[in-house]
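The structure appears right after this line, and notes come after that.
As you look at this complex, bear in mind that one protein chain is not there, while each of the others sits in place.
Residue numbering begins at 1 within each chain, and the chains themselves are lettered A, B and C in the order written.
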């Protein structure tokens, strides 16, 4: 019973990490249907941003880096969208392969710029320690995830930009004839989606390695969250991330880490049998 | 003998919106039945339910007394119900002939499909003839014009040799001459099979419909011959509410 | 130049004969054993690529988990070879009583009795059957599960990718059964022939080339059949196909299973050719690399898939020999370029280049048409 109680915050904090890394994908994958395999490398870019800012800001780097990493990763996403992805709309599988190529290049670039070994990002002193089994840095990630979700929700539902974004997602053609500049909306969507990856990257420096292959550790999990949550559904992503986080933590507690991963995969396949479109779907009447 | 299509108390709900609300409909063998109604009346949804594309919240559809509930689309096709779509979908990379051939071949055992097609089967030849696409048989369907695509789709439906044909706005965008050809074709098909057509075109309706069902807001508003339906004050009200002059006019 | 023009005048079957002759006669004579072994390896990958070409190019199923099936075939073969070797070498046999001899890695993993899963693989017929049956069975079950629920496109790609990741973790975790990260290695003989022998390797190469040739012809036959047309129809309009009375889930499952079977066979051939099968070969990255190869070669033509696998395999070997660090850049860049500028791959490029040439020779053809073809 004690173990059960102890695993609960761990599961939720794993969920928070999953949510942070997947949140950007609900934009790029969910809203635009682009399978961005370079998402992991945008996460990495965020982490390296925190690393670079250390020289200027010392131990506060993690906080200062949040907005900066958002901008850096967002800009990288924007460039990717403008130069390549915009030619690929409606061909999601091709974007998958294209962005995989991009991710390879970015990984090697990071290796050449920062060296192959991991680098260190120092956490602020006030993030040391914790309450019971819940360390402060986990708490920080949890709060950050909540704030980010709240921000994304407000943006999508309370601003004109966000509403236009949703309009384009639901019916691109109709949105275009209603006078929405869909190209501009796409840019914005990609900027935000990639920027969120950067934010996730900063958060990950608190708990994981910072190196050129950082992105590869998270990319598969991130996509699974979006798939289980339902395309483009914010609520779905939140519920799926929390569910997968808890599942992961309990499965690992009662078996081991390797088996837990296999169990999570099996549960997702089984789940898709019941809800093939994920938890929350937007219905559409169109044939394919 | 039971009617070929019987719809009982059919309701469909999309996210709280009742697209169909307790629809009953009976179509006898050999009928050429038209479904009309303003936008959002539930015409296409009704066809979708009959062909298995949409699951009803309640009610059922019977084909010659046999319930279609829970069957998948292809199983319903195999029972003899075929359909076309509002925006015609043909396989652009395949030739016209291959499109028709695939439509005709679904009853063959799967293994025999692994063989290369040799020659043109009678059914396919007939469909080519009927649709006037024989000259384009070996062109990819992607190069066809809008009207030709609609014909190809009708041809594919014919090649399936179904008991019941459901057509969703088959003459939209067709020229007058093409409409006439379509109307005659449907009339001749309806001699030994059953045809249900969703259509807005009033003139087309007047010339070819034997029975008309009017849907409005998910319910059956009226049913009968063209004249009866036209004379129905409720039908007039529904249409006049939207359009001042002519009762039921062309367009969608 | 003359030879090239003559070559260009050959027709399909003629080309196939020329390539077959090159592969079966010229290559074994002209290449030294080490290079021939490499070519055999590329051809193994080409067999997997052929399956990807079928599933993805023709059927629209982007499978990022072919490594799983490659692995199932490879491990089936590897297990057989290990058991044969263990029983033929008394020195590596176990000291724990009279049970069947254990493969070397089980001895150092502390496994004392031959696991039940392994025992039947001592029989060559069973092992060879499992090479194909295992992947086909798993692909069929998985295919029916996901395709019936209309999981497709990106979802399918992501699922297969996760499958590859999970499969690798499973293999690595069961060290006593699978050899863990080390995989299975150190094979001595194949059906009584010494694997280190050059003539065995040459024979293996010919077997691989023949298998590839036969599978290629079979795949072409399938693509040109009614079923092949149906497959294209499923790719371009799965929902419409339902209303033609076919179950797309069945069509897709069959093709997925065929591609899985091909990958399994390729894995089984790979093991004696390269001498190792390990989880590193089966994960997400190797699976993706093969998809990349197919895209580079040209996914819409089966020949493109085969060509892509050989070219990319060769490029990887030679470039990583010259400048190791640059390989990732090159692979990534090549891929970005192909996807953006030549989505039909090398085969598509070659086709449009020839058309442009033909157009210049015959100025009567309006230039706009060729421009459109290229774009």
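In this text, contacts are C-beta pairs under 8 Å (C-beta built on N, C-alpha and C of every residue); 3 or more make two chains touch, one makes a residue touch a chain.
To be clear about the criterion, contacts and distances are computed from a predicted model.
The chain absent from the displayed complex carries the UniProt protein name "Urea ABC transporter substrate-binding protein", chosen from "Heterodisulfide reductase", "Urea ABC transporter substrate-binding protein", "NADH-quinone oxidoreductase subunit C" or "Sodium:proton antiporter". In the entire assembly, the chain absent from the figure touches the shown chains A, C. Considering A:24, A:40 or A:135, the position touching the chain not shown turns out to be A:135 (whole complex).
Interface with the hidden chain, as seen from chain C, comprises residues 4, 7-8, 10-12, 15-16, 18-19, 22-23, 26-27, 30-35, 37-39, 41, 94-96, 102, 106-112, 169, 172-173, 175, 180-183, 185-187, 196, 274-276, 278, 280-281, 298, 301, 303-304, 306-307, 310-311, 314, 317-318, 320-321, 324-325, 327-328, 346-347, 350-351, 354-355. As for the chain not pictured, it touches chain A at residues 2-3, 6-7, 10, 13-14, 17, 111, 116-123, 127-130, 133, 135-138, 206-211, 213, 216-218, 248-249, 252-253, 256-258, 261.
Criterion: only the chains that are shown with their structure count from here on.
The distance from the centre of chain B to the centre of chain C, with each centre set as the mean of the Cα atoms, comes to 45 Å.
With centres taken as mean Cα positions, chain C sits 32 Å from chain A. Looking at chain A, one finds that residues 287-288 touch two or more other chains.
Across the assembly, chain C contributes residues 237, 239-240 that each touch 2 or more other chains.
On chain A, the positions that touch chain C within their shared complex are 29, 33, 35, 84, 87-88, 92-94, 96-98, 100-105, 107-108, 111-112, 220, 223-224, 227, 256, 258-259, 261-262, 265-266, 268-269, 272-273, 276, 287-288.
On the chain B side of its complex with chain C, the touching residues are 51, 72-74, 77-78, 82-83, 85, 89-94, 98, 101-103, 105-108, 110, 113-117, 156, 160. Across the complex, chain C meets chain A through its residues 56, 60, 62, 142, 145-146, 149-151, 153-155, 157-159, 161-163, 165-166, 169-170, 172-173, 237-240, 284, 288, 291-292, 295, 325, 328-329, 331-336, 339-340, 343.
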